[in-house]
Every structure is written in structure tokens, then in C-alpha cells.
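Working notes, beginning with the structure itself.
The complex appears here minus one protein chain, its other protein chains still in place.
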Amino acid sequence: MKPLLVGVVGCGYWGPILVRNFYENEAVELKYVCDLALDKLVKLHRRYPTIELTTQYKNLLSDPALDIIVIATPVHTHYELAKQALTANKHVLVEKPMCTTSKECRELIALAKAKGRILMVDHTFVYHGAVRRIKEEIERQELGELLYFDSVRINLGLFQSDINVVWDLAPHDLSIMDFLIGQTPQSVHATGTSHTDQKIEDIAYITLTFANNLIAHFHVSWLSPVKVRQILVGGTKKMIVYDDLQPMEKLRIYDKGITVEEPESDERRYQNLIQYRFGDMHAPVLDLNEALKIEVSHFVECVQTGRAPITDGEAGLRVVEILEAASASLATGQTQQMPCVGVFS
Amino acid sequence: MKPLLVGVVGCGYWGPILVRNFYENEAVELKYVCDLALDKLVKLHRRYPTIELTTQYKNLLSDPALDIIVIATPVHTHYELAKQALTANKHVLVEKPMCTTSKECRELIALAKAKGRILMVDHTFVYHGAVRRIKEEIERQELGELLYFDSVRINLGLFQSDINVVWDLAPHDLSIMDFLIGQTPQSVHATGTSHTDQKIEDIAYITLTFANNLIAHFHVSWLSPVKVRQILVGGTKKMIVYDDLQPMEKLRIYDKGITVEEPESDERRYQNLIQYRFGDMHAPVLDLNEALKIEVSHFVECVQTGRAPITDGEAGLRVVEILEAASASLATGQTQQMPCVGVFS
Amino acid sequence: MKPLLVGVVGCGYWGPILVRNFYENEAVELKYVCDLALDKLVKLHRRYPTIELTTQYKNLLSDPALDIIVIATPVHTHYELAKQALTANKHVLVEKPMCTTSKECRELIALAKAKGRILMVDHTFVYHGAVRRIKEEIERQELGELLYFDSVRINLGLFQSDINVVWDLAPHDLSIMDFLIGQTPQSVHATGTSHTDQKIEDIAYITLTFANNLIAHFHVSWLSPVKVRQILVGGTKKMIVYDDLQPMEKLRIYDKGITVEEPESDERRYQNLIQYRFGDMHAPVLDLNEALKIEVSHFVECVQTGRAPITDGEAGLRVVEILEAASASLATGQTQQMPCVGVFS
Partner (left out) sequence: MKPLLVGVVGCGYWGPILVRNFYENEAVELKYVCDLALDKLVKLHRRYPTIELTTQYKNLLSDPALDIIVIATPVHTHYELAKQALTANKHVLVEKPMCTTSKECRELIALAKAKGRILMVDHTFVYHGAVRRIKEEIERQELGELLYFDSVRINLGLFQSDINVVWDLAPHDLSIMDFLIGQTPQSVHATGTSHTDQKIEDIAYITLTFANNLIAHFHVSWLSPVKVRQILVGGTKKMIVYDDLQPMEKLRIYDKGITVEEPESDERRYQNLIQYRFGDMHAPVLDLNEALKIEVSHFVECVQTGRAPITDGEAGLRVVEILEAASASLATGQTQQMPCVGVFS
């Protein structure tokens, strides 16, 4: 099969990692890398002397042979660049968060549909061996009824100039949650603070509520002295700890849970109604392939076959809707009720 | 000096630990232990055959020689038992949380004052070597301006029948925060959920805001497969991680921080205004004496000298006020503005 | 059943822990505690006001009602005190190491047999939930053929005045190994050093060899800045890590191993003959009862029934034989061949 021709736009932190993964994928040929900053292109040239480098995005758009455009630029440019790419009949993989508003997300989804192009969002963690394994456990009903999802992603990180810590870090965990839970939240509440100009939050806490008392919480921060990347997923039958910083045993599955019994009478003491189980812990061997490598293969396969990607535009939209609600909650102090439109139904 | 005579009421989980500490303090003589459950007394008798055991609280009240009553009963009984003890001219050490309402706390404070008795709340962690060391760092201005306080106290814990996870676990961390930060919060917001009868929350998240963009957050849960007891305190100059489950090196002080510069012009890029410092980590040797042993000595000394305890009734009140606000927030979904009465001023 | 009467001699570090466990065992009555140091007895009295305290060991020997003597004195006194106790028809539980020479051990074994008394050695770790679980795995053939046993027990510890670090720390691990492996070593080699007067080693390394290329190694030190108590047990099918300092998950069982194939021809490359398996890790729930509590119950049951204890005099002897050989190796620099008398055969 003739390799698909790919252009990557944006050579900041993540761009070169995308470049490496597309370069190493044998079903595609990485033809262009584009960035406004010439020094970044020069640096890349030493590593990849055969790739065509350009500061002109239009060169990619106007090349009829180019099949795919990968967008790894700042968030506020995603919408415009993706729209141009889709309009030029390119398949698009766009960095997360997909756009700055859900309205823009919906426009891109509609445009991709109209053009018959694949539109995929780079929710990398969804393709991580640990996350896929949790999904399997949930689908096999191993966890029982889900009780909570709790995520911490904190670091002494680089402040972003254009987005706050919610838009910078939470998309990772929201996309994992969206994939694992497969439900839309009923409400979103966020608290946080900024220590600079009062406008760009550097610490934030987000609570989502779902049907059946399921709760999700996200702690994101640029101001922690220690790096933490941990997710807890609790069910009635089993509970999982996913610690992404562990070199081995990133996933620990605890055979622990609770059983809630119906009270027989008013007199019976409450605590007797909760039965705890304390069982073994199990750390399964995980697929250690780089998540992005798997994602790139999946994307290429979707382009080749026309199948919808796992992290399609709809997934990107759902994450942006939560980010929008979190922003509204931070601004107003009010809990945001989520639209009743069940995107999963 | 003649030893002070002490009676302990309540032999549940914490009572026997108080009994041991008062038994081993040489300035007091543990005369009574009281509980309604005879089997708990019998169990205690084997260990402490010389202590007088009783199921009658009034025996303690009516003994004119008894100096001190220590109350380790369920929360909803604290107010009544403490009121009777103070009325009978006993000094009182009461378990946390102090009472079920701030109104009750205020009544006890007034009564103790009227009677000239010491009223102290058992905020044990305030006397822990790690917490005292953090306080020293703050007082010596080592941390710079405080940016945040973040606490996680989660476990697969025993559900309480009378109080939710906020009232059960958060008093530990609220009392630590109250001691370390020394400010009253401006607002309290809480989210949470119950997986049983919808009324008793088993997972909760509380956000407090303070002046100068200082934020505090508390995660408490009875439903975690792993036990975590960790506090982060971040300042502009240094940041501290206090992990109470580490056998050694519970406290790690990071010479990390940020400097926020004033922008010189609108054009200058935002991120250049934040300067990060990444320095060494330092784990000081801590006083490893049992916190409760130190607290009991402090309490005894306050009784002997008439000095106000560090964790006096006011400290107990401040914690209960936050718990009340958190409960109101959980019930209404609304952020609670805290009373402007500056208790520290 | 009438409770067995017990006397404990020796109130140093371990004595009071034995006292507590015998005090709490309901099948016995702790009648005496004996020590030459009056201050230690006084300290104990406050905790246990009903126990008879004495500095005269002969009082225990001459009390015809006394059934059991528990010896927790310095090692060099074990032989004499145990001999007197057995001669006086008492059952004996003696601290480890059992004696300072294997000759003394053999004498005590013979004496206990002649007197029809139980002689048990306090190899506490053999009764630990983690060690018993490893034993079960081995007995169920879960590990396959044993390949190695590796132990590290290091700390910044208190120097002993009468014994070196081998006699102080290695008995713990040698008794665990003896219990788990159930074979006598073929050879013993030890290296080590002393940083004080050249005579009392503070760091030592011991290697034991067994049939079938099984190897055991022990690292003991009083000079480590960090405390480590870790044992690795490797088999062809599974491998176990036992980290005694973990609060939970002390035992991790790895479904990892190797298969050694027979070479088909000389030409075939060596490395192809080794097949590795990298499987899941499993951390079983362990019996968290205090090992000494279980041991005391076992001892009492042996006294009541006449059954031989798991850690009988022979087990104590086997450990002392290895300690003797290690000492000889340290002194001569030579590997010591172990006596051919197969105690397990």
C-alpha cells in the first residue's frame, strides 16, 4: 500500500514527539514539518534531515498529495488550522484540548462529516496500556458498580501564558474519565486560585457528579513540589490505583469493596449494613508500547478504513464541554448543570 | 506535687489510647474509666487492674477529689458531658470535633470561662513533631508567602453511623490547617456523595479560600483501597510534603518556589514573569515522641498553671464552624461565606 | 483448664514484649518476671502491678507450681539458665540464638528429651503471616525449583557488647531460611569487617550453598543509614519479595521465572536456552496477627499436648551451627564445609 503522506504543524513540546512517532510508523511518510519558529525547525533538521521543513502552513494545505495534517500548535489556533485542513480535504489529528469552545468543536465535527474526513483528537492516555486495562476490567464487570473516579495531576510545572491549569492539565484526566466511565456528568463545580494576575488559575479542583451517586474529582496544579499522576477508580467489587509514575506495576487492582445491605428495621445499627471486603492486590502486566505509537497506528487505520476513531471529535467535544463548565464555575462560583443531551445515548 | 486525679469517659477506639497516655503520665493519677459497655471495661481491667471502672458517669461528677474529665465518647454526647463536667468544676479535655454545633462550642467556652476551668480539645496532630516543625518553618518565614494547603486523608475505613466522613476525618486536617495558617477562611465549599442511604457522605472534597489567594483543599474518603495521609503546604519560597505514613522522613522540605515579577509592559510575555526555583530537598529529624503524650503533658501543665491551651475551646470552635459550613454547602450546593468575626484578630 | 504458670527472665528489649504476649494469652498466667536490674522491674511494675517481680532466678526454679520458664537474657547465659530450668522440670522457651555453641544446643536437646519437657526456640519470624504464606507457596510447588534466597537486614543499630552483627541479626533470617528451605547447607562462607576494636564485626555477608545450585546470601549491618528488611526467594516458576517494612503488601509474588532448555546441539546459541516469563504480580492478604502472639499460642499448645514445636531445639541447633561456621569463616577466611549429618533426612 502506498504510504499516507503526513504533515505536522507545531514544534513545541509535544510536536517533536508526534514527529518521531509518525516518522517511525511504516504506513505513513512524514513529508512536512511546519512551525513559525525557524530555530525549532533547524533543530529538528539535524535529527530528520530528509523531512521538508516550512514556516508556511499553506504549503501543506495546497499539496494535493498530502493526506493527513497533525496539529500540535497552541490551543487557540486549533480551530482555524483544523478548519483549513478539513476544508482542504485533509484528515486531521488535533492536539487536546480540541478547541477553546464547544461551538468550535461542533463546527469541526460537522465539517469533517461533510467532507468525509477523519477528525481525531490526541487524547493520548486513552491508548495507554494501563488505561485500556482499566477499561477491560470495567467492561468485564470486575469493578462492580462504579462509585468514584479521583485524579491528581500536579507538578512544579511551566505556567502557560494563554490557558489556565484546568485547560492545560485536566484534558488528560477528563479524556481518561470520559473513556472509562462512558457517561456525561450531571453537574460540574470547580474551585481554584491564581497567584499571579488573578486571572490564570494555577491550582484547581473540579468535581463532577453523575447518575447513581457516582462522583469524579480532579486536582490539577502547577505549584506542587512533587510530581503526582495518580488515578483511583472505585467500584463496589474492586478498586484500582493507577500510578503513572511507577516504572513497573503502574496498575494495582484491589480485591476490596463494600456491600450495602438493605436495612431490615429502623433499630438495626447503620454500620452493620456496610460489609467490607479486604482481599488481595493484583498488578497485571501491561502493554508497555508507547501510547502514542498505538494511537498513531489507530489513527492511520481509521484513515485507511474510514472507521470512526475511539477519540473522535465527539470525545474531544465532551472534554471541552466539561472544561467550559469548569471555567464558568470558576468565574461564577456556581455549580454548572450539564446539558441533558446524552451524547452516549 | 500531688498528682491530679483524672477520669476518662468512653472506651471505644481512641479512649484506651487516652487511658494509656494518662496512665503513663507521672503528674496525674488515672482514677476512673467510665463506659456504658461493661465488656469494654472488663477488657480494660485485665490491662489496668488498679483503675476504678464504672458505668456511671455521675460517679465521676460527684467525686470532689477528681480534677480532670477526659471525654472520648461519640460526638453528639460531647456537649452534654462536657457541660456537666465543667458545671461540676472539672477541667475538661474533649475529643474532636468538639461539639455538633458552633453554638454548643460557644456555650462550653463561656461556661469554662465562668468556672475558671481549662477546656481543651484533643486536636492531637497539632502536637505531632511534624506539624510543630512545619509551624516553626512558617514562623521563621522559611516558606515565604503561603500559596496553598492541600490535604488527603483517605482509607477503606469504617463507616460511622452518626456522622459523615467530613465530621469523622476532616477535623484532623482542619485542626492542623487552623494551627499552621492561623487565619479564618473567607468561604467554604464542599462536594461529596453517599453510596448508601444518600444521607451520610462517604467521600467529600472541601475547598476553603482565604485572603491573598491562599487556598486550602481537603479530600476525605472511607472508600479508598489505599491509605493516604498527606499534606502539601506551598509557599513562594519553600514547599513542604508531610506524609504521615512514612516511617522515617515524614517531612520533606523542598527548596522550590516561584517568584512573580511585575510586568514591565503589556507586550512582555506572561510566562517570563514567573521565575521557578528548583533546589534541594531536606528531611529534618523530627521529635518522635507520641503526639498524644506531648499533648497530655501540655494539658496537665495548663491545668496546673491556668495557662490557655494551644488547642483551646476557640480552636475547637473554629474547626466546628468550618464543618458546619461544609455541611451547609453539601446540603445546598452553595459556597458558604464565613462570618467576618475575626477570631484571630 | 487450669492456666499454666509462667515466669519470664530478662527484661531488656525483647523481654517486655514477651511479658505482654504471655500476659495477654488466656491459657497461661504470668506469675513471675525476673531480672537482675531492679530499675527494669520497677518500670514493669507500673504496667503490670499484679505480677510477682524478683531478682532471684532460683525463686522460679524452686516454685513447684511453675510450669514454664521463658528466657530472654543475653545469649551467653541461655545455656546455663535453660539447663537449670529443664533440670527443675520446667518447659522452656529460649530466645534466639539458642546458645553460643552447637555443643550446648545438643546438651539442652538431650536434657529436654530426658526430662520430657518442651524446649522451644523463639524464632519469632517463623510465625509471621508473611513467612507462613511463603512456606505455603513453596509447599504447594508454586515457586517451582528453588534457585536462591537473599536477605538484607541492615540498620543504624545499637552495637552489642558481647556478640557481633552476625549473631545479633542473622538468626532472624537464618531461622526464616531454615523453615522455608528445609535443607542443611553444604558450605558456609562469611566476609565482614569491624570498625572498632577489630574483633566485633559490624558488617557481614554470609553465603550458604546447598544441593542443586541453590544459594543463600545474608547481608547484616549495624552501619546502614536506612533500615532494610527484605528477603527475595527465587524459584523457576515464581519469585517472591518480602519487604517487612511495608505497612501493607509485605509480600509480592511475581509470576516470573525462567525455563532452562536442554541444548539440542553445540551450535545453538546459549541464550536461546533460557526462556523468561514476565507475568503479573500478586500481593496476598496476610494474617496480620502479631507473630509472637501466634508463637506463644503454639508453644502453650505444645506444652499442653506434648507435641514437638515447629521451632524446636533442633531448629535452634541448625541456626547455631551456621552461626558457628560463619564465625569460623570470618576468623580463617576459609569456606566451611558443613557436617554431613543430615538433620532433615
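Which chain is which? They are A, B and C, in the order written, and residues in each are numbered from 1.
What we mean here is this: a contact is a pair of C-beta atoms (placed from the backbone, for glycine too) under 8 Å apart; a residue touches a chain by one contact, two chains touch by 3 or more.
Remember, predicted model here, so these are calculated numbers, not experimental data.
Residue-wise, the contact with the chain that is not shown comes from C:333, picked out of C:12, C:49 or C:333. Of the candidate positions A:37, A:110, A:158 or A:245, contact with the unshown chain belongs to A:245.
Mapped onto chain C, the footprint of the missing chain covers residues 147-148, 150, 156, 158-161, 189, 191-198, 200, 203, 205, 207, 209, 213-215, 217, 219, 221, 223-226, 232, 234, 239-241, 252, 254, 256, 258, 260, 269-271, 273-274, 276, 278, 333, 335. Residues of chain A in contact with the chain left out of this view: 24, 46, 49-50, 226-227, 245, 247-248.
Not every partner is drawn; the one left out touches chain B at residues 249, 278-285.
Keep in mind that, in the parts below, only the chains that are shown with their structure count from here on.
The mean-CA centres of chain A and chain B are about 38 angstrom from one another, to the nearest whole unit.
For the pair chain A and chain C, the distance between mean C-alpha positions equals 53 Å.
The set of chain A residues that touch two or more partner chains comprises 278.
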